[in-house]
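Only a single protein chain was left out; the remaining protein chains are all shown in position.
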């Protein structure tokens, strides 16, 4: 630095090595569910209110999967639908309700009355679930958190345990803390705005626990509003929430998060949320609904078409574009 | 959904409440260091090769702070300079070297020869340091990680301990895992590309462990290339790595990360890195350098000016703008 | 911390878990605490009678004086916080469970994840950051919670009604993040629209979100004081922290202590200096009706 410092020869700019070939992991929803979701699997389905992979849940129902363990922080409409489809024997969750809009009829019948059959239920708090994914993603035997002390939940869930810290607490005494075990789903399914064909997945707006749920899983399916050119993803690598090496399948399924929303693509269908409490309250009406909208449709495109363009127009959103940042280019 | 579902009255769009007033936390570097860094403090300085808060380190030297415990994953040039400035009595780190460019002369003299005085040194691995920040940010008594088994490091660092998992291991046997204690610095200092006046801090390119280091700290100073209008930050809330409520001071200090780089603003001064091994090898030459470039400058603006426009032109970068994403607007 | 003025106060947890022992800010025993000089609602915007939602929002808003970060859901807590921003706590910020900080919504949000909360927000955090760094990290001054049942220590049930967790008569949504809000906020405010003996119960059917007293009984000390305020359609219950029961400290005009005791499932203690809650002022009502929720989305 400055003339009095030893000059070091500047290294000449060199062209980069040729780009490596990119794996193409795009699949149809049908093929992805057939390949990656099997009877008896533990299936994590994440998306906190935003980007709920409903279309994937519907395809699981269409393909008649059985005895699934579903792991989902907010067990909401898509879980009620998978229960109604007879796919689920066990649920791991921290919130069982139709958002703030009401109840899940099928879920309540299963838990309150074991109708049509009992549902095994493992309950954690939200952060407990987050920590289970964190432990799973980080290959940890447990994850500590400051919840559960004094809660009856620990008495009905043997998974919630305690560990004594090897360091003295703030008062110099021994300190205990609760821990939760890792979850390593056979497959995690998430929905995102976009990915490239290799699986580099970009999400904006609420990003929830999607990255952790994917990294915790043995396999991962990413459903997207659109598969974009590599250059789109690479123009903004910090936007990539899930890197390609953690992804096994990329499924293009526009509007696949309905009735939840995709920030910048379509809004939440609040009317549908409110109607679900009524639909699901009556088992017959619920089965009619399933027959018509899920089993009666070949795929999500048919479901989307059946909703009708007018309906979608009501969920359309305008533009609010992010300002660009400069990643810089070597001169 | 559809005509056979009960219609629920749509809620009318309502204008939002008036915007709350925004606190202005902008300060000069001098005032921020005077207010937030005190003799004897534990000071975390983070930035992994990218966005190293060198200018803040220089101001600490100018203000003559003493007996600091410096916490920094990669103890590199800025640490060697703070050592040469006589500010540091203890170092907590996972890598002590001048990047891949050579040695830190002052640091090696302190450790190898206790010259001019001993340096207390606490050593972890990179992920051990990350986990210490994670524990600090999450207010955990410890953080588990799969490092250290069989390493001599555990024998020279009493902070590295083990915990037995309350769950059986994969082989059904008891499983032990190493843990590290939280670090809660008195103050964490990071450098970022931009923030708004309230402290909402946006970083792109390498984001390292900056968010965790800030959340772990009692106070946080964010040094930025530029303080931007609120609207810039709010056009892309996912870009905010550190939210305002975790930040105590925002310091505008362009080029304050030299000789490291700020993605999209200026490139790394590789020649300076290489020259540092020579400068720092000779204690007299090092003190001359400190006198001229740090103690002899009033502030970072003078240091920047002394380097000269030609020097900066060599570090200039071109444009590579991110493509915008649509956050959506309710119609 | 989101104010420069607070720069000298530590923002990381330091083990302190005492709640402010001051009286609720909303009572008239020592005069109006809102600093407002206008009297009860009489203005043009406030001719309509005060609804229960408005009453609870106004009372809750006054309790936020001096607080900076609030963890709140949609509905009354949001209205209360928005009103507090316009009155007693200009710099108070809502952090939403969805991860949104510093929202500047174009429309009144319908859920904590509403797209309008995201567009134009100052930050959107992942769940690990939101729950781990912000909430468990100790950055929340006040958490708002609701519940199906509350007991005199401020323990909450949002899981089941009935004797058996695994075969309840009513399955409620469950813990969500309430347990974390309880364990990690400096204090918790509970808003209950209807004060009845079934919800204010001597014994919870299930303790979902325990206050610090229950945690201490297990030898674990949480960060915060637990529930310090319960705001209902009858009045305000308060407690300062560990070891204290909820006591009735104020009632709405026309409500007697005996009425509240009769509506409470345990032997409710009454403060010596029982106060009467100052009714919403014209200014508060105007702000609430014209600025905060003009569409009356939540004020219905």
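Some points to look at:
In this document, chain identifiers A, B and C correspond to the written order of the chains, with residue numbering beginning at 1 in each.
What we mean here is this: a contact is a pair of C-beta atoms (placed from the backbone, for glycine too) under 8 Å apart; a residue touches a chain by one contact, two chains touch by 3 or more.
Keep in mind that what you see is a predicted model, and the values were worked out from it rather than measured.
Note that the absent chain touches A, B when the full complex is taken as a whole. Touch with the chain omitted from the figure is made, among A:131, A:246 or A:279, by A:246.
The residue from A:56, A:77, A:198 or A:304 that touches the chain not shown here is A:198. Among A:217, A:279 or A:294, only A:217 touches the chain left out of the display. Looking at subunit A, the residues touching the absent chain are 11-21, 23-25, 35-36, 134, 136-140, 184, 196, 198-200, 211-212, 215-220, 230, 233-235, 237-238, 240, 242-249, 327-330. Interface with the hidden chain, as seen from subunit B, comprises residues 48-50, 73-74, 93-97, 99-100, 107-108, 111-112, 114, 121, 123-128, 130, 134, 145-153, 156, 170, 176-178, 204-209, 211-212, 261, 263, 267-268, 270, 317, 320.
Here is the rule we use: only the chains that are shown with their structure count from here on.
Chain centres here are Cα means. That of subunit A falls 30 Å from that of subunit C.
Distance between subunit B and subunit C, defined via averaged C-alpha coordinates, is recorded as 36 Å.
Shared interface positions of subunit A, defined as residues touching 2 or more other chains, are 145-146, 177, 204-205, 207, 263, 267, 270, 317, 320.
For subunit C, residues that reach two or more other chains under the stated contact definition are 100, 110, 115, 118-120, 124, 132, 136, 184, 223.
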